[in-house]
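What follows is a single structure, written as structure tokens, with notes after it.
Only one protein chain is missing from this complex, and each of the others stays in its spot.
Chains here go by letter, A and B, matching the order in which they are written, and residues are numbered from 1 within each.
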Amino acid sequence: MALVPNMPQVWRQETKPHKFCPGCGHGLVLKTLGECIDELGIQDRVIFGCDIGCSLLSYDFFNVDTVQTHHGRTTPVLTGIKRARPDRICIAYMGDGGGYAIGSQHLVNAASRNEKITVLLANNCNYGMTGGQMAPTTLPGMKTETSPYGRDVEQTGNPTQGPEMVAAITPENAYVARGTIANLRQLKRMIKKALETQINGVGFSFVEALSACPTNWRTNAKDTWHFVEKEMTQYFKVGEKKVPPEKEEQ
Amino acid sequence: MTTRIIEAYIGEYASGKSEVAINRALDLLQKGSPVTLVDLDIVEPFYTIRPLKKELEEKGLQVIGWETSETKGLGEAGNLLKPGMKWALRQKGDIVLDIGYGVEGAKTLNLVEEKENHPELKIYAVINIGRPITSDKEGIINYVQGLGPVHGLINNSHLGDETDVAFIEEGAQIVSEAANVLGLKVIATTIDYRLQDKFGTQDSLGNPIRLLYRYMDRSFW
Partner (left out) sequence: MTDKPVKGVKRFFVTGNEVVAWAALAAEADIMYGYPITPQNEIMHYWTRLAPKYGRKFLQTEDEISAGFTTCGGVLSGARAFTATAGPGNTLMQEAMSMAEMMSIPTVVAVMQRGGPSTATVIYSQQEVTMTCFGGNGEGLRIVYSTGSHQELYDYTIKAFNTAWKYRIPTFILGDGYQAKMREPVIMYDPAEKGINMVPTEKILGAPGMPGVDRDPQHLQNTYNTEEELYEVVNQLVERYWKAAPEIVEHEEFQCQDAETIIVAHGVVTRAAQAAVDELRAQGKKVGHFRPITLRPFPKEAMKKAIQNAKEIIVVESAQGQLDKIVKSEIYEAKVPITGYFRPGMGITAEEIVEFINQRG
């Protein structure tokens, strides 16, 4: 009997194995998201949007209606859908470049308006799509194709603190967290709470997942995990940044 | 029993790594044992082995790399690593790895598992003095020192269709001088096969000549 891997039911089997590199964090984040969609029973209501960058490889990942948009523009496209069809569960999926650089104004304004959508962002410290350039999340001193001598924070600033920024500008009923692929149970709790925040119609929800890009980091399995667990967490603190107050039982 | 050959070709952007690697792999095939060519160019999605994969396989090479039909949104969605590339050193016979350029140089080899079990792995830097930043001795020395471990240099000096013997010999001279300072050997001088009657088995400095047949000019995407 063939060993069938344990896939979330919402995964589209015809498009597996997925298209990401071995060791890429996207597969883990999307697996976790898939489990949340399964457990919440919302497959028929989800509209999934993905960005440009490696995240676009998720355009056929799930058995849910999906739109691949422009670089940075997934948040407004999904906002548009949600405003017109509030019964849909809108999930915008992107990388750090899409969310914190080219699409940062959309993230800021969707958060400020408390849009009832969920933004899920994979942070891997670089633009993987175009060959590994510096991203807003690139760590100080880290070499990339556009920081060939290492990221100089005097010239290019410090790594963007996404969840901290979103937590600061959202009203108190939003949900904001940073998880990591190094702790999938915790990441799953966070994504589930984010989706529940949307399902309950209370506010904007945002989860950043610390992810891995061994291909552009040029790391083997051991060094990849070291980077995610030890180096990224020096700058990116994992945890919930904002949790909607418990609803009083009627 | 001869030990098997495992060679990784690294070098500057557009230095001719892929062409040198393909030709080397095809040469090794003449010995009769299996040869695997691994496309580890993950920065540059344009000139890669990908469009040539089928043709090279028909010649008898095993090629670990993508086929265009297997990929999606090339250059927009990243140059992805294929699982087989990680475990390439488990292949039987000789192995030739084509490593892309990039700021991390030879660190790309970190993506290949079990290197510690294969001390026979040799890393050769492909140098073309027609490339601006490796056009003189100092440039080559600086460049090679930034790559990480390197076991030898290949003089692949050329100017495309405008290459002449004098330019190749000038390359041999400059690359050999740089190699001396670096304490490395010049493994070979490569020449287009159309120039073969102008050379013997060695260039004027005694470096062995390797003939190149051109494949990469057909490999645009």
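Everything below uses one rule, namely that a contact is a pair of C-beta atoms (placed from the backbone, for glycine too) under 8 Å apart; a residue touches a chain by one contact, two chains touch by 3 or more.
Fair warning: this is a prediction, and the values are worked out from it, not measured in the lab.
The hidden chain makes contact, of the residues A:T146, A:N183 or A:T233, with A:T146.
Taking the complete complex into account, A:Y127 is the one of A:Y127, A:Y175, A:F206 or A:F227 that touches the chain left out.
Considering the whole complex, the residue from A:T15, A:Q43, A:N114 or A:T156 that touches the absent chain is A:T156.
Contact with the chain not shown here comes from a single listed residue; of A:M7, A:A101 or A:I199, that residue is A:A101.
The chain not displayed touches chain B at residues 13-14, 44-47, 73-76, 103, 128, 130-133, 135, 158-162, 220-221. Looking at chain A, the residues touching the absent chain are 52, 70-72, 97, 100-102, 104, 127, 130-131, 133-134, 136, 145-149, 155-156.
Keep this in mind: only the chains that are shown with their structure count from here on.
By the touch criterion given at the top, residues 42-45, 71-73, 75-83, 86, 102-104, 107-108, 110-111, 113 of chain B touch chain A in their complex. Put simply, chain A touches chain B in their complex at residues 19-23, 52-54, 56-57, 128-132, 143-145, 148, 214-216, 218-221, 223.
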